[in-house]
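The complex is shown incomplete by one protein chain, all other protein chains being positioned as in the whole.
For clarity, chains are labelled A, B, C, D and E in written order, and residue numbers in each chain start from 1.
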Amino acid sequence: MERLLITGAGGSLGRVCRDRLTHLARVIRVSDLSDLGPAAPHEEVVACDLSDKSGVEALVAGCDGIVHLGGQSVEAPWDVVRDANIEGVVNLYEAARKASVAPRIAFASSNHAIGFYNQSQRLDANAPTRPDSLYGVSKVFGEALASMYHDKFGIETALIRIGSCFPEPRTHRMLSTWLSHDDFVRLLERIFTVRRLGCPVIYGASDNSSSWWDNREVAYIGWRPEDNAEVFRERLDAEIAPPGPRDAEALYQGGRFCSDGIHED
Amino acid sequence: MERLLITGAGGSLGRVCRDRLTHLARVIRVSDLSDLGPAAPHEEVVACDLSDKSGVEALVAGCDGIVHLGGQSVEAPWDVVRDANIEGVVNLYEAARKASVAPRIAFASSNHAIGFYNQSQRLDANAPTRPDSLYGVSKVFGEALASMYHDKFGIETALIRIGSCFPEPRTHRMLSTWLSHDDFVRLLERIFTVRRLGCPVIYGASDNSSSWWDNREVAYIGWRPEDNAEVFRERLDAEIAPPGPRDAEALYQGGRFCSDGIHED
Amino acid sequence: MERLLITGAGGSLGRVCRDRLTHLARVIRVSDLSDLGPAAPHEEVVACDLSDKSGVEALVAGCDGIVHLGGQSVEAPWDVVRDANIEGVVNLYEAARKASVAPRIAFASSNHAIGFYNQSQRLDANAPTRPDSLYGVSKVFGEALASMYHDKFGIETALIRIGSCFPEPRTHRMLSTWLSHDDFVRLLERIFTVRRLGCPVIYGASDNSSSWWDNREVAYIGWRPEDNAEVFRERLDAEIAPPGPRDAEALYQGGRFCSDGIHED
Amino acid sequence: MERLLITGAGGSLGRVCRDRLTHLARVIRVSDLSDLGPAAPHEEVVACDLSDKSGVEALVAGCDGIVHLGGQSVEAPWDVVRDANIEGVVNLYEAARKASVAPRIAFASSNHAIGFYNQSQRLDANAPTRPDSLYGVSKVFGEALASMYHDKFGIETALIRIGSCFPEPRTHRMLSTWLSHDDFVRLLERIFTVRRLGCPVIYGASDNSSSWWDNREVAYIGWRPEDNAEVFRERLDAEIAPPGPRDAEALYQGGRFCSDGIHED
Amino acid sequence: MERLLITGAGGSLGRVCRDRLTHLARVIRVSDLSDLGPAAPHEEVVACDLSDKSGVEALVAGCDGIVHLGGQSVEAPWDVVRDANIEGVVNLYEAARKASVAPRIAFASSNHAIGFYNQSQRLDANAPTRPDSLYGVSKVFGEALASMYHDKFGIETALIRIGSCFPEPRTHRMLSTWLSHDDFVRLLERIFTVRRLGCPVIYGASDNSSSWWDNREVAYIGWRPEDNAEVFRERLDAEIAPPGPRDAEALYQGGRFCSDGIHED
Partner (left out) sequence: MERLLITGAGGSLGRVCRDRLTHLARVIRVSDLSDLGPAAPHEEVVACDLSDKSGVEALVAGCDGIVHLGGQSVEAPWDVVRDANIEGVVNLYEAARKASVAPRIAFASSNHAIGFYNQSQRLDANAPTRPDSLYGVSKVFGEALASMYHDKFGIETALIRIGSCFPEPRTHRMLSTWLSHDDFVRLLERIFTVRRLGCPVIYGASDNSSSWWDNREVAYIGWRPEDNAEVFRERLDAEIAPPGPRDAEALYQGGRFCSDGIHED
């Protein structure tokens, strides 16, 4: 690629991408609301609020790839979710539609789009959504918007329902949802090099023994996660108490998001 | 029911409901942005803009049933869609959550939530959404929000993907999508009398010979549409030209919504 | 047929069969623990306790068809269920295996073999069983035994999961589960005249609007129920209170069987 | 349509079509190897051997619709099957490809393309083929060829797996497979008037109570068969002996085709 | 766990469990009809006949986990099967229900619950049962009973359809059904440590190349078998003759159980 845009580049996943996707494009354009520090020689740093329509248009122009990590990444009051994840995503896709070259997009969706499924249920890409929060609903919106821009305008998006992307699993639930940084980077490599992407739903989780999700339908992407949260089980057992059997953390795929109430302003 | 709220009561479907659902509740509360004329003895008329959070809260209070027809019902510029169908629906469900008695809701979703499926494809309630417009995406949002309020707060909603609800089918595509007023009224009767509703997806179409949709999964509702658009075929053939075989009207379930562009402000 | 055996002929379904299946065989052999009155000219009356192995052997000998209604037909203490529905069914199939001509069997299984499914779920013949009582478990046993005798010895059985077979539906739940006497008789006619029966699961319910069950897989039998519990809805609404939305009667396909405890001796 | 070609117009189905499809086109072109008698004013009579490539090219030219009934319609020695149903169908599709306007084709496939399924199995359009004869294999070939010409050249074909199309059912097996002449004509009307046809598999059987086949996937065609072989059951029972339970006629959907050997030259 | 009960502890699998599950609980209570030798310091030895209701009640009291291997493990006369596997299992679940703390149960079901499937068929947890023997029917009974106690009383059970659990595969059929002792132990570890178990069907087989069974649906358990019967193929080929292609051993998943007759007393 000529230019890869990383939104939300100041967040934890954004920093991973900024560091490790440099081989995917000649120029890496990084963006966030927060300070991103100085640009490296191969970088462009662009501050942008995703709810600013014309700002996003400028941000996207000239990029043939986008890793969209920006926006709100956990539950929040409705206004916050809406501005970042509804308005912001509309702005992003409108900008992509208007760009001279349509960029390919890796969209950070979330397991919270299907969070109310039971942990004993096996899901593939065709499972109807069951969001667990306003945040989860906003991710369903983003997936639907991307689907429409694909069917109507040919813009390709990988809808990555990220589980829990951290250096290591932090809770017992993450033994099922963990996505290692290495596997995430390998997934993004595949997304930007596969000849035809389409608009697939991909569960963003490593090859965890206790998996709930089945990526068989998208094997054509060629992504084979290599890590497994299981190697951290003993340490987790030693360090933290597991959830009680009736806690949302033990019942639902979305964990505590399912028991949290609406965040009032 | 004690009190049934009909939003969008000034629209064409709203007028049908205002006239014909009087047997379902002691009081019918009708609401719209437009003038609804004087209230009948069994009616309450409440003007309300759905994007007005506290107004919606007052509107919903005291209602044990809601037929939600309000909002934007065709493609429009994003701001219009967002205010009516995103903000408005969030306000509605927040008001329902805060009400002393949770109302049961019949939500007017749309075939445009799955409009990009081919007309030769058979869909049931589990088909992944494929919206065809910003309007269609807003309906996916509404369905997802309702699903979350059901899983999390127990609010029951019928997600009716209305095809084309008119006195008679107006286009050849409507031979497949037509929903007669009688069948629509019968459906609402079932929705408000079935013991347990849950949050099912229901395709709102009559018993048309050329159907694309399969309501088998929700037979428990007990709704059996009785009309069939087929009886209008000859008249349609005589009166209007059918779409060309490569027109969106002949290709996609959502018809011309699939070929329309984004409505710029 | 030469001789059709009806077990449990003294019960309410048994009396229906005794009266209305006379055209299916030259001789009707009726059996029960209770007094069956005098035999009509075309009848043989044989008293028999199903837990009596040699008695059952004599009962079955010479019959080319069996309508097996005998045994325990509601929840009961384990000993009662076991003797009638476990021991009794083993005796029946062993007798059938040893008979010179293997009889075809219509086995009165029950909706309580799948009673713990939610009323919003649609079941076909392949749904895994979810019994709701010791009685329901005994019916799963009977179905499994019949399946084995079919695979191993070629004995054909129709596994009829009878809903609620009464002159009229008696509760709101029966609007979904009702099987009219006429439809039941028509089903038995088809079972004993179809060229090849195999060992199919058939849901024994009329063509009720509010159905939970799908007999599509066994259309080859040629049974099309003609009655519909819906015509009784108004009368039911007028006469009895519907169950509360959290009652087992409104939640589960098996109704109150799902909330009843174990019957201690 | 301007001109509808009926091949095999001298056969029994051909005569039905010649008589009853006159409203579908301005000109009906009829063809067969056998003498077809004089042409009616709206007709063109063209003798043609389907294995004659250039003859078929001339036959097809100028036709915008084809009902392809020609060829071998029961099991026969390989040479006969090959010339009529392999070579003949290749000639037909090559002629269609080369025509200035691609005709829409109704292809008389056969239940013998899936004849080895058991009579207790329920099939829809996606069931893998299981032919029961060289004839059945030739029909699988024709379906595959039509599929390729659709995917590659846009030629639309209805693949009608005809059951048993006679004035009345003649055997007990036909209680399941019968297609009335009226239903066949109604099906052809739908095939030539539906806006988009594609290349669907359609089971050609009336609305028989004892059905094995499910056309739900092709409801978009708008065909609803109205006849039912069941009304002939009593007469059949009175007039002919049913097959024994181990006869191919009672075991397999293809009936005796499944027990017949290969026809040696 | 505080106390893990192992029934059938004197059998071959029971001895494996007695030796190798000591890390799962503070106390291991072992039980059998046969002599179990002296108790180790961490053990309690309790003799018990499973058909003795009050004996079983005492046996189960105080146990928070049960590995239920007791009962009849191959085909036998009906009385033997009934007392051990019907009566015995009812006693076990009644005891579990009455216990102050409901134990979690690993139930040794069997491949003979689905033995009549062909060896070329692929099964997952939702396949309808097809037992091959009275023994197999008794295992279907046990699974159904466990399902009911889970739905009704919340008792969790792993329904392990054990293939062939031996140190090494002994027949060619076991190349598909073999469960190594190591994999069995790892499975039990997962069953007793997973946060929520539910009542899943698990096929108890190692990671054999020639597998018939698919545990994908229960990946949430986190069990990944590591052994593969394939490594024994050459030795088996050298040592014993394979079954003929028409032997039950080569045809059915249940092997010779499918060809054995009923064991008369």
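Convention: contacts are C-beta pairs under 8 Å (C-beta built on N, C-alpha and C of every residue); 3 or more make two chains touch, one makes a residue touch a chain.
This structure is a prediction, so every number in the text was calculated from the model and none was measured.
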item	value
Partners of the unshown chain among those that are drawn	A, D, E
Hidden partner chain, touching residue among E:T7, E:Q72 or E:S211	E:S211
Options D:L50, D:A106 or D:V140, residue touching the unrepresented chain	D:V140
Hidden-chain contact residue, picked from the options E:L50, E:V81, E:A95 or E:L175	E:L175
Touch list for subunit E against the chain that is not drawn	119-122, 172, 175-176, 209-212, 214, 230, 242-243, 245, 250-251
For subunit D, residues in touch with the removed chain	78, 82, 86-87, 90, 94, 97, 116, 125-126, 128-134, 136-137, 140-141, 144-145, 147-148, 151-152, 258, 262
Residues of subunit A in contact with the chain not shown	194-196, 198, 200, 216-224
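Quick note on the criterion: only the chains that are shown with their structure count from here on.
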item	value
If a chain touches subunit C and subunit D alike, it appears here	B
Pair of chains joined by more contacts [C-beta pairs], C-E or A-E	C-E
Listed chain pair B-D, A-B or C-E that repeats interface C-D [over half of contact pairs the same by residue number]	B-D
Angle of rotation relating subunit D to subunit E [CA atoms, steps of 5 degrees]	180
Rounded Å distance between subunit C and subunit E, as computed from the means of their C-alpha atoms	31
Inter-centroid spacing, subunit D versus subunit A (mean Cα positions, whole Å)	52
Subunit C residues counted as touching two or more neighbouring chains	none
Pairwise touch network: line, ring, star, complete, or other	other
Set of all touching chain pairs, with the criterion as stated earlier	A-B, A-E, B-C, B-D, C-D, C-E
